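Missing here is one protein chain; the remaining ones are kept as they sit in the complex.
Then we have chain A:
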């Protein structure tokens, strides 16, 4: 009773403070209409839709911890003598960058933990983006209208790679210095302009006195700035396009079935942020990463075995480690193909996956919007391409870690290198063929399930002695889910000679497209899904099989 009374008095008297503030803000920013449009935005529920969130949150964690690190880091290559608390480096000459990183690790309160969170979060950020990108790829979420967002995501991955590279090079330790030297070597291998670019980048001879400061502004300002912009754009587009969803009863291309942003997803996403932060912090508290004190300060005359980049750059290491050391000498100039060819293949590996959506759009010629996701098995050629790309990437990672494969599996490093050289060409092809066969097999299984039901595992003996397995028919929902996908017809060039005997010119690209299309959607490209007639015939006829 008392609450009702107070409510009535309140509504007659002044409005609550929150409302006043909200009114004030709305008068200036128009938040009411914004909130009205977006607060009830629906998001579908699936764990794989949260991979992007993992990336977003780890990116935020990286920014937060990175800010803390900038408070103590000195991006300078001036030489100083170490007098800090780590005994095995006492009295050693090192750059101020290295010295301040040691200071962060050993003297700054919480410094080592923050450093480790920053680095672990970076590895997880890139791994998260990789998996997120593959989720989008295999489910076909990149199709119209989301091609631009696919490109945004791809750019974020590539920029993330370079932000990571410039970041782990900052402490100026022996490992990262070797990595920078590697990069300098790659730049030098570029014909004609290589030397000039290298001199420009390092302010003279390697290592010079500039690169840490330059990498620093690239690492903390330029690249993250661009990335932040892309992340915002990426998120705006996710809101604008609305989220995709898997096929299922009640889910169409024109709706989104799920929970509203407020309050459900706000709570979930907010909670998930802290879970991600907690998990990464736990990893950082448990496991050591990049122990620069053990690695030692960079000196160009020193190098260690097992000098690899962080995992996302590992494939470039694989390219360079397995490439034969070819060289051409021409008129007093040396063209180092052993380095230059890997440098050219490096972007190619990345671009191969980035352009795929555009290739597929061209082959299908489909201009409709797609908001329902594909099951990977229903698009065998795309799935096989993606799997082949991952296999390709993995083969190069093996090449990048060839020494550790050799020591841990008691193999010859030369044998591994040869495996990678051959595998570079063969493994993707094999993976493509095998994956496609698996997809087609799974499609056949789906078809079987639709037409004959689920195998129940119950064996029945008929009066005349025959044993049969009882098949349970699928529910209507399951039947819908298994048959909801659209199957394309291969593109036909059509008759090249019309009824009057006049030849029609068919361009090479058109022929190529027809060829690709029949590989995608011809008899070998997909298993035609069961039709209503087939289903009726079987279910109405002689019951189960």
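The rule is simple: contacts are C-beta pairs under 8 Å (C-beta built on N, C-alpha and C of every residue); 3 or more make two chains touch, one makes a residue touch a chain; residues count from 1.
Note that contacts and distances are computed from a predicted model.
Matching "Cytochrome bc1 complex cytochrome c subunit", "Ectoine/hydroxyectoine ABC transporter ATP-binding protein EhuA", "Isoquinoline 1-oxidoreductase beta subunit" or "Multiple sugar transport system permease protein" against the UniProt entry of the left-out chain gives the name "Cytochrome bc1 complex cytochrome c subunit".
From the options A:70, A:90, A:334 or A:531, the residue with contact to the unseen chain in the full assembly is A:90.
Considering the whole complex, the residue from A:254, A:305, A:476 or A:509 that touches the absent chain is A:305.
Remark: the omitted chain is touched by one listed residue; of A:288, A:510 or A:531 this is A:288. When the whole complex is considered, the residue among A:140, A:207, A:296 or A:428 that touches the unshown chain is A:296. Listed residues A:105, A:245, A:481 or A:517: the one in touch with the omitted chain is A:105.
Along chain A, the points of touch with the absent chain fall at residues 45-51, 53-54, 82, 87-92, 105-106, 112, 116, 120, 123-124, 127-128, 131, 174-175, 259, 264, 268, 271-272, 275-276, 279-280, 282-291, 293-296, 299, 301-311, 314, 400-404, 406-407, 410-414.
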